[in-house]
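Missing here: one protein chain of the complex. Every other protein chain is in place.
Every chain is named by a letter (A and B) in the order it is written, and numbering of its residues begins at 1.
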């Protein structure tokens, strides 16, 4: 079901372009499909989880739902992983999961027509090409469009546990 | 009402199909239960009617919702049952098995529609052919009773069978067309209940809007049926079982008429009878008992979507958190200045708890729902294996969380199969050992403290220590002769372990006991084994009472807070220096003559703790699964009820935690899983 959803959305963006939420990680600008973004909030009250990679900051309580927080700055080794009142968390909703990602800053929401999106070459971005759907141009600046669903679902981030099937998850999901 | 439709349409349809699926599954279960209870006895008229009704309801529902394949077997089955019921065909003991098989075939078709599982058409055709055979064979045999369409029925049914005139007015739900309901099936079914040629159906439009303004999918039609019938009110209402959910269905019944009465001359009217049958209720009637699935059911109940209940549970959980938050804020207030507020908060706490209790009880269902599946399973397997088994159950009314019931059925089934296959011996072997040739398998459930305990006990050969060790060695599972019996028994839960020398289609289907363990653990349960050679074995599953709320002790370790489930806590203490020892480099604490390992949470969870030395902190003594340990924490905070939240909803499983909760200050705290912590501690 998840793949079906994914491909449907891909098709949509491929055909007609879409709106992107742009954010910065270090010196690079990134964009993610606005439809995958649930909300943007500040960074606070993160409960640490033991024995996880450093970029998993822990979990937060988002109105009664427990949501993991990933610091992409640490994951991709860019910017400075400091936490203060201006630290921004983008709450993403993909793959039936709600996940918060910490970035350097959120810039804007932009609409990119499909024809202005170029395929991603093998480039030296911090992000692996696998997670890049294309490159957009915005005010003469390059915008790297991220396949956030693929990134969140990747083994690299270790958010989605591929070994546990869904039925077991439901058991404690009350 | 011109709501935009589109993709929701199919979803809606599925939702209504769901009602049919559930009803169908229930009918199948009911039928099976009756059939199993019969053994090989002939069903009494009441049981026969119940079986017939179940088959009939499935057929009717399948027709209405367009699952025509499902009507095929049910139709023949219904015909056979009808003839049996009317004593046109003599009962034969083999029919019970045939009906059971037919039930399986229907269940397979149901699963096909519901879950997209494969349907073996050969099986369906086979069952159908044999049902037909039974009808044909029976028709040839001298029938003890009278043909069905003869005017007079058996004497005891005479009163019921006198035809009477019924007038029904059916005002359907405006969405009936888009619900996928086939009106023509309903009409046809109703017509079947009528005496030949004594059925009339008339449709009327309730509104006559301008065509351009009409919603073509919205039903504006009202139907009136007039029929001369011998069917009971319940039979008539059954026709509308899936369609008259909230709609008014009005029935007028006349006094039974003698067929000699000139037609069309109405007998004195009895007035309007509100349709009080299953799934139908009169909206004006709000008195208790007005709702009900079956007229004769004393405790009224109605069907609620599970997600609605879950939503309620979640909301109560949120309320509990809010209440805890308010209480926490109030602690800092002057109790004299804010006396009324404090009193209000106490009241709020009490009300919240009461509400929580009531809501949680909605989710509780008796374990008999699961136990009831086993007579059939045991009967079938025992027959296949040539074993004689008596199944006993105890504690059938023990209630547990609905979510748990669903998850426990498979592991339990596996244990039952395992006991039959590997535990119980053949009658000959048993006799040779001086045991009764019939083995006993007992399923019992009870509530012990905060947990539900389910035992699967057999009086078979027991577990064979040498065989298990040899097998474990063969499968490459680490083991040694020095292991205690308990440790050896646990080996059978290791992935890849199977003792069956040949793979049988019963318990050795490649899935081993490890799946049982995994499934039970997934719902916070444990499996323990006790066994005595030659006497039998006992598998004990212990489960938490509910998955949603937990009594916990909140503790602080550095910046973090954790919840220790209260049911594992024995006591807490500040250890005196002389109590603390070191054994093999591991810290232990001496409590009443027993050395307990000290689990340092900050080390297990890699935390910055204020207290790293046991003598300066607090030890919480715990016991879980027969293992004891002392957990070192900085401070004890509070005893409280916490709402268990899943971390896995949005993240992966976290080692050492059995979920998480949200504390009064809005932060997330992990709930500790003690047995897992013990394991993690040993690996440190």
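Going forward, contacts are C-beta pairs under 8 Å (C-beta built on N, C-alpha and C of every residue); 3 or more make two chains touch, one makes a residue touch a chain.
Quick note on the criterion: contacts and distances are computed from a predicted model.
With the options "Oxidoreductase YjgC", "STAS domain-containing protein", "DsrE family protein" or "ABC transporter ATP-binding protein" in hand, the undepicted chain maps to the protein name "STAS domain-containing protein" (source: UniProt). Although it is not drawn, the missing chain touches B when the whole complex is taken into account. Taking the complete complex into account, B:187 is the one of B:25, B:187 or B:341 that touches the chain left out.
Between the chain not shown and the residues B:84, B:105, B:166 or B:201, the one that touches is B:201. In the complete complex, the hidden chain is touched by one of B:45, B:126, B:209 or B:335, namely B:209.
Although one chain is not shown, part of chain B still touches it, namely residues 176-178, 182-184, 187-188, 191, 201-205, 208-212, 214, 216-217, 219-221, 223-225.
Note that only the chains that are shown with their structure count from here on.
Listing the residues of chain A that touch chain B in their complex gives 45, 47-51, 58-61, 64-68, 97-99, 158-161, 164, 167-174.
If you check the complex, the residues on chain B that touch chain A are 310, 313-314, 317-318, 321, 403, 407, 518-519, 522-524, 547-548, 559-560, 604-607, 644-656, 658-660, 662, 666-670.
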